[in-house]
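Here the complex is missing a single protein chain, while all its other protein chains stay put.
A, B and C label the chains in the order they appear, each numbered from 1.
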């Protein structure tokens, strides 16, 4: 039984708490958050203890692993302390908005070796989506020959509040970072070039905060495979999450997903469905459970988690490159 | 060049006229109809001669073939005279509403042999629909193993005027007759049993005229294969024409067809299309052209047309059996 | 917290055990089955007690409710005893294969009133399938106008072992019974007429056991709505579970379901998916959980479960009528 402590009881923390509580070989011991009331509510719901004290959690030898779902600025500190306390870590993306801090974090923890070696997994939940993973696996198995083009569509149902934008690190580090990871997941090679275009089409307040709300990013793998990412902060018909892998002998696509298989035909239209699943809780529910299952298995066996710390770092490198390309209008060459 | 005369310039005659005029190896010589004005209009549009005189048409040695698209009660007479005049015949379904007259007709023309042997093709246009024909061919090629079940969905967009119902011969002989032929087309064996259920759900006037507007017919082939036919005289979303062939190793289906491949997603619904193609002119346009092409080829080569006179007769036998089953509530065994 | 005892630890019992264990407001107390080893295994997995003794279970005042998933011949006895012991009951279909026994059972328990009144729910899990339920709800809400035709497709992936067929009560009482209930669920009226056709197309041993493996059943509602049911004991491409509701102003359909949204296009074919979900555990997993949730809620609130005992009886009436129609070749009129 893997005993888990959770940091952060917001929207994403709630998802992780349910996944831990529902896992046959995991148990939720602590919900740790400075916000006392919601922490308590979440803890009670899953038979855990609520606390605001990080040291208590990390000092408890009963805790095998921690899930870090607190605000981004706290990630590096919590991750570092947890690793030094000998806990396995599942950390939400991004590790940090500042690559220098990420590298310093790694420099600090990667010196630990042997039994103390860090077990750090990054929360790129979409790698565990059954459809995306199936495409990755079939691409690797050679089913479409040589991979030539990858098309990632990723649109959120509604823009975040203007206040959030300022602290988010910008679209590329906050939202596209998932797609950068998906690109690397499907590619199987590193990215050599980044080219980014963006616009403010949805909310002028986002532009005033110095960010964009619509973007197209083009990546080139070291093997020349081309990747396109389409982002939007708003999508009238729900969450838009699609993937296309095009190769020399075929194509694999994952369509956007619907709540049921019901279709309607009438005098005005045919084959109409309900809108697509609204957001990540609905679409990626099974992915969060599979992600936690992988983490539990790694904790049990000591296997290296995939995605790991380095994957979190590389996604941030791509986000920074996209920001530079957006600023200069030129391709950024990484390798 | 096959020179063709057309009898009947109504809705279906107009379709045949265009198909003849557009065929590279056919030419429309006459449009023959007692209604002078529309006959003239149609003839002018395609460079043909309009006439109300059947003898003129059948007596013209330049005419190789005739297309009979006049009202049902005229079919047997025109077909008989045309065959005796040495013309090839493409006759719209049904041959007649009275099986005795159909048999008498055949008795009369089937005595002709050698160069005088009748070349008669029945206008079961759906056999030439590319999707339905593909299914038939793939079933025959063994792609789904042993055929076990056939499901035919056939719904018209709107009921005919009440006045038409009285002269139509009833739903089974007027509408389902196409589906009876489709069943035989896909089955590849004859039908051994017929079981029919019907209801008046759409228009009470149809019921008062002694007919039904909704029906389910179940057939059993001589090889035990089961067939279901669903009919409705009204369909809010257009013309509903589908086919499912289920076998021991797989299933082939032909979906209903749309005008374009455009889909819409919005806040209320996703994947919505325009309504399905509205009626047989839209849906079966290519089928009418392929049907005429087969007829022209038979006239050129002397090959026996498929479907032929016997197919027209057999569909009528099934329609009569369905009427009997509807009346008695019992299975009608034919073989 | 609703405390539950489970009778029967076979395939379907295992599903119910997991549903109970995973429900936030339910607890699995007993797994009761004469087969000691599998009962123990299942009990251990969910922290329950295994026993072979029915009296122990029904005599334990801690038990609020029982789930009956044992072989059909035991249902009536267990159901009766459980009701008399004051337990709420969720009973798998069919109640029994013999309508007289079903009626006797009801005569016995329906005399109980007040606090002793029986709370009996029938395990027609498909009523809880999100797609089918959505169709039912939208039909009731009038979205397709007057309901005219219902088409139910229901095919199992593979035939049961020949030995099972003999004790199953035959296709209509074993398999179609789910579809009879679905017909009533969507219709919203009772069935007035039954017409059935069947064949042995898959396994001659099934025929030798006096049963059929392929069937078409046509029902007519008391409001004249027509229903078609297509059954097959074998389906090469997985479990085939579809529903079509056709009305005066539109149509609602529920397509068969796929494991992921991945599609493949290559030189030989396009839009290909994995085969459909293989069987009821995969397809109806969410339905079993929703079914249990409804049962738990009824136990908590004392509300009458839907579907109840009468629904289980009515489905059996339809199955018997289908058998009679199959035998006589005639429509069976019920109302």
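We adopt the following convention: a contact is a pair of C-beta atoms (placed from the backbone, for glycine too) under 8 Å apart; a residue touches a chain by one contact, two chains touch by 3 or more.
Computed from a predicted structure; not experimentally measured.
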Of A:70, A:131, A:168 or A:232, the residue touching the omitted chain is A:232
Given B:22, B:52 or B:142, the residue that touches the chain left out of view is B:22
Out of A:202, A:281 or A:334, the sole contact with the unshown chain comes from A:202
Across B:40, B:101 or B:263, the one contacting the chain not displayed is B:263
Answer key for A:37, A:167, A:189 or A:249 versus the chain not shown reads A:249
Note that chain B touches the absent chain at residues 22, 130-131, 134-135, 138, 143-144, 249-257, 259-267
Absent-chain interface residues of chain A come out as 144-146, 148-149, 151, 153, 155, 193, 195, 197, 199-202, 214-216, 218, 220, 224-226, 228, 230, 232, 234-237, 240, 246-251, 328-331
Where chain C meets the chain that is not shown, the residues are 236-238, 256, 258, 263-276
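Keep this in mind: only the chains that are shown with their structure count from here on.
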A count of C-beta pairs in contact puts on top the pair B-C
Argmin over chains of |mean CA - global mean CA| returns C
Chain A to chain B, mean C-alpha position gap in Å, rounds to 58
Residues of chain B that touch two or more other chains sit at 236-237
